[in-house]
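Handing you a structure now.
A single protein chain has been omitted; all remaining protein chains appear in their positions.
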Amino acid sequence: MNELPDKAGCLALYRDMLRIRRFEERCGELYKEQKIRGFLHLYIGEEAIATAVVMHLDQRDAVVATYREHGHALVRGLPMRSVMAEMFGKVDGCSRGRGGSMHLFSAAHQFYGGHAIVGGGLPVAAGLALARRRVGEGGLAACFFGEGAAAEGEFHEALNLAELWHLPVLFICENNRYAMGTALERSQSEPDIHAKAASYRIASEWVDGMDVVAVAEAAERAVAAVRGSGDPFFLECRTYRFRAHSMFDPELYRPKEEVEEWRRKGPLVTFQRRLEEAGLLNEDELEALEREVAREIEDAVAFAEQSPFEDVADLARDVYTPRTAT
Amino acid sequence: MNELPDKAGCLALYRDMLRIRRFEERCGELYKEQKIRGFLHLYIGEEAIATAVVMHLDQRDAVVATYREHGHALVRGLPMRSVMAEMFGKVDGCSRGRGGSMHLFSAAHQFYGGHAIVGGGLPVAAGLALARRRVGEGGLAACFFGEGAAAEGEFHEALNLAELWHLPVLFICENNRYAMGTALERSQSEPDIHAKAASYRIASEWVDGMDVVAVAEAAERAVAAVRGSGDPFFLECRTYRFRAHSMFDPELYRPKEEVEEWRRKGPLVTFQRRLEEAGLLNEDELEALEREVAREIEDAVAFAEQSPFEDVADLARDVYTPRTAT
Amino acid sequence: MKKSYREALHDAHAEALRDDPRVFLVGEDVGRYGGAYAVSKGLLELFGPERIMDAPLSESGFTGLGVGAALGGLRPIVEIMTVNFSLLALDQIVNGAATIRYMSGGAFSVPLVVRMATGGGRQLAAQHSHSLEGWYAHVPGLRVVAPATVADARGMLATALADPDPVIIFEHVGLFAVTDELPELPQAVDIDRAAVRRAGSDVSLITFGGSLPKTLEAAEALAAEGIDAEVLDLRTLRPLDVEAILATVTKTHRVVIVDEMWRTGSFAGEIAALLAERAFFELDAPIRRVCSEEVPMPYARHLEQAALPAVAGIVSAAREVVGDHE
Partner (left out) sequence: MKKSYREALHDAHAEALRDDPRVFLVGEDVGRYGGAYAVSKGLLELFGPERIMDAPLSESGFTGLGVGAALGGLRPIVEIMTVNFSLLALDQIVNGAATIRYMSGGAFSVPLVVRMATGGGRQLAAQHSHSLEGWYAHVPGLRVVAPATVADARGMLATALADPDPVIIFEHVGLFAVTDELPELPQAVDIDRAAVRRAGSDVSLITFGGSLPKTLEAAEALAAEGIDAEVLDLRTLRPLDVEAILATVTKTHRVVIVDEMWRTGSFAGEIAALLAERAFFELDAPIRRVCSEEVPMPYARHLEQAALPAVAGIVSAAREVVGDHE
């Protein structure tokens, strides 16, 4: 078993994961209240990954994610208020309410979405990495995607280009074993995802995505490898989605027991137990954390509630960039 | 060194290759005479592959090829007359003059083109293989493509589907080291093409594509493997294109010496030498073969010349299938 | 018997699968998940995994596989989850399915059915709300249908499967929950003919697919104002039922076309152009198109509603053309 960071480090990890978890649980409720609409894909069960990867990134780096990206946005520093307002479709949302849950963006945080075409983010990340390399400050592009994307042609094209052209991309595959209702074994003739990277000569590693410390260590190595070599690195994080794919999913494709079994391995419950056993987290601290997170969430909800809807007269705004900006 | 087949077998191989070579040389001339127009991609230098693979296929099998497919069509048995007439754009062409050099088709020969979108033929072959499997007579789909296709997403999607669904596809990669002017090393981070198949768990092999006997042996094994297992097989044949990519290519991207070197390794010249050394081919036989082939070609040209152009009134024929055919 | 559009599609599939062993359904999550729109729910259990094939995320791959399977004698139904993802498969449809019969000089037909959900209105934002029917309707070699009623949803699949050429079926996401009476015995649907859904004499409202309910509602509202609108449902976008279009215009002399595509380059534009060419002297007023606003679809509900064709917009366009006299 890996070594725990110091107490502050541990609490930060726990807090970041908890923040995502409670935020998304609240989102699930808000969906039922019809405050949030459209598609809503919860990251619950997978929080360790975004938490432990994004912490190693800095302002030089770009982040590209999928439609399941609330967690990534939050740990990257997008204000929870702007994320919640986005889901409410309000003008103070990080995408002015145009994007919704699937399309969170922020220039200040170099957060490039929020892509909802599976596989579509990978070539974009390669291009961002190319631009980073030209700037020459050691920045990289971190690209998150599900294991489902590995079947798309763009996965293959992007991996080849990234290695061929020595692009500093950190590919992070969030392998939660299902693409909607399709199990990995039913979508890949070779279900070992990280092994695929080898066929492009990309350095790769897989890690238990339920163990936040393990992910943090692997991500640290991976980020260092990309910065050091300028070449891509492929990190597969094995995890599980506790909730339905989206709010429309009746979950016919997996037994309840399987979900239960994975829940017991969940990143929060296991880390909490470990911290408690190591004497790094007591009940008071836990409660304080919960309160702090709850407060932030309720503040975000209140903010989103009171934020106005964009004026319909501005419907066509931002189809094109105002010419004066040239 | 592999063993030669018996004399008849050797002469058949030699004759098939010679027939392609002379046919295409004649096509090159006819292009200059503007009898053939559009794109013309010559297979010269690569004849051993089609010759030695297609000989192992039978009437149960389907063949899918690219725009560089004259050789495949000829060895598959499409009458040279109908191929030449096609290149002339005449109504007696195998595609009624609609397809031209890039789109040779024949239902009688289960010859499914002639695809000019690089990579586009692979999923189609997978589908043909699925249909073959359902029929259950042991038929397979043989799919030829260049190494350039290996960078396309469809390559990846098709290989995964073929293995995942146990489809009897024989993938034959004609690796002639260039995709137009782009050398393999500049297009693939992993230039060992046959190794890619392994990352889909597809059985694979590579063979010297200049050695017609070696290709024949490998193809025999490959066809047997597909028929035996019902699973795909990937055969990479390493070869070289002696001529320009198409008639528009100024060949700026490779030195003349490189071409010369490869010409010395050519499938016809090396096999001829070997047969002569083995006492299996003498000058008289060679001359007779050349005469026979020349006669067939001139007959095909004459046929194509006299064949009429399709009536313009029939322009819209075959956009849709006549309804009575339902 | 009251059925939903979704159930009608389901029944049509079950019937087709039962009646013809060559028919199979392939697409993402059509099996274990039950179909993204639950159309194929339960079919895996009835027909098994050889007939109901859950595909990996490989739109180009499995659509191309459909082309090959159709060439090989099967009758594939390819479900592309939504039109948005069909962009990834467009090459196989345009350069493959649509072209093979013509460019093979009639050697091969491609009896392929491709179904996809289309349209907006569910707050799914810019990457999940496209309406691109007109693009497909542009392509010779394809047949394009858009069932707008429960009866058409029930009947069109069989007609499409009986067609020897590729048929694209668009199912608007707004229609799945619509219910209507269906006769016990399925009715053959003549997909070559448009249908007058409401007879009227003052103005022709021409539409198709998901816009039909809105258009009918507008017609009722107009009736209340004393304007008697005829509603023509095109049903088949390629080939167009030109006769029916000319007939309604010859009757009313005023036209509003409703289409969810963006206005510029919309399919509504094609209908307007056709009329400007072929019914110019029948027209008593400018044509009006009611289309989507020219913006990527926004998430926020009020913006999305402002971007989509609406009953009020249809009503006011109709009022205008009825008011406009020469």
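Per-chain numbering from 1; labels A, B and C assigned in written order.
Basically, contacts are C-beta pairs under 8 Å (C-beta built on N, C-alpha and C of every residue); 3 or more make two chains touch, one makes a residue touch a chain.
Since we're looking at a predicted model, the values are computed, not measured.
S.K.: Could you tell me which of the visible chains the hidden chain touches?
M.R.: A, B, C
S.K.: Decide which residue listed in C:Gly31, C:Gly120, C:Gly134 or C:Gly155 touches the omitted chain of the complex.
M.R.: C:Gly134
S.K.: Which one touches the absent chain: C:Ile191, C:Val295 or C:Val311?
M.R.: C:Val295
S.K.: Which candidate, A:Ile44, A:Leu57, A:Met87 or A:Leu128, sits in contact with the chain we can't see?
M.R.: Residue touching the absent chain, from the options given: A:Leu128.
S.K.: Which of these touches the unseen chain: A:Leu13, A:Ala62 or A:Met247?
M.R.: Looking across A:Leu13, A:Ala62 or A:Met247, the contact with the absent chain belongs to A:Ala62.
S.K.: Thinking of the whole complex, not just what is shown, which of B:His115, B:Arg133 or B:Arg177 touches the missing chain?
M.R.: Looking across B:His115, B:Arg133 or B:Arg177, the contact with the absent chain belongs to B:His115.
S.K.: Please give every residue of subunit B in contact with the chain that is not shown.
M.R.: The list for subunit B reads 37-39, 89-90, 95, 97-100, 102-103, 115-119, 148-149, 151-153, 179-183, 186-188, 249-250, 252-253, 309-310, 312, 315-316, 319.
S.K.: Considering the whole complex, not just the chains shown, which residues of subunit C touch the missing one?
M.R.: 60, 84-85, 87-88, 90-91, 94-95, 98-99, 102-103, 125-127, 130, 134-135, 137-141, 238, 240, 261-262, 264-270, 272-278, 280-281, 283, 285-289, 294-296, 298-299, 326
S.K.: Residues of subunit A in contact with the chain that isn't shown?
M.R.: Within subunit A, the residues touching the omitted chain are 62, 64, 93-99, 103, 105-107, 112-115, 117, 120, 122-132, 134-135, 141, 153-154, 157-158, 160-161, 164-165, 317-321, 323, 325-326.
The rule is simple: only the chains that are shown with their structure count from here on.
S.K.: Could you state the distance in Å from the CA-based centre of subunit A to that of subunit B?
M.R.: Subunit A and subunit B have C-alpha centres separated by 47 Å.
S.K.: CA centre of subunit B versus CA centre of subunit C: separation in Å?
M.R.: Each chain's C-alpha centroid was found; their separation is 40 Å.
S.K.: Check each residue of subunit C and list the ones that touch at least two other chains.
M.R.: Residues 55-56, 58, 60-61.
S.K.: Two or more other chains touching the same residue: where does that happen in subunit B?
M.R.: 153-154, 157, 160, 164
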